[in-house]
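The complex is shown incomplete by one protein chain, all other protein chains being positioned as in the whole.
Coming up: chain A.
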């Protein structure tokens, strides 16, 4: 643990296609890439959560201390997608892939699946599992984490972003701050040099 690189190890395990595809699909639905906004307000507004690797943030935060929480989240999102589809409440066609059912939904339908999950998470043990005994309000926490991952400094840790928190150093200010015209802390934080 002292080397502080176990997040890196965790991420290497993060090759399970479905986990990556599902968490990516989740953050993409919450903070999408936006062609419309780019056209209207400038190119920088195109970029979204996938560009700032917020799926990685979600993954390492969920798994930081409780291994398998990310996988459990993925199972739950897929269960919610299954329920949406079986009720024929998805509005757009599926784009079926190896990434699993949630990732196969159109972004707007993913939000409907998340809404369904939120509505039923306390009345359906199937949807609640495996969160029964942990301290997360599933849906709101996933949304909060996505926004924290995107609008905080995290992406700016650059090459150190996957290290243990004590070992991360800020290399640049994240692009999301430019999108919203946030100048960052004043006076500016000293940025770390990237070792070549």
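Everything below uses one rule, namely that a contact is a pair of C-beta atoms (placed from the backbone, for glycine too) under 8 Å apart; a residue touches a chain by one contact, two chains touch by 3 or more; residues count from 1.
Note that contacts and distances are computed from a predicted model.
> What is the missing chain called in its UniProt entry, if the choices are "Spermidine/putrescine transport system ATP-binding protein", "ABC-2 type transporter transmembrane domain-containing protein", "GMC family oxidoreductase" or "Thioredoxin"?
"GMC family oxidoreductase"
> On chain A, what residues meet the omitted chain?
Here the touching residues of chain A are 1, 4, 29-32, 34, 36-37, 41, 45, 48, 61, 64-66, 107-108, 111, 114-115, 118-119, 121-122, 131, 133, 135-138, 140-141, 143-144, 147-154, 164-166, 168, 170, 176-177, 179-183, 185-186, 189.
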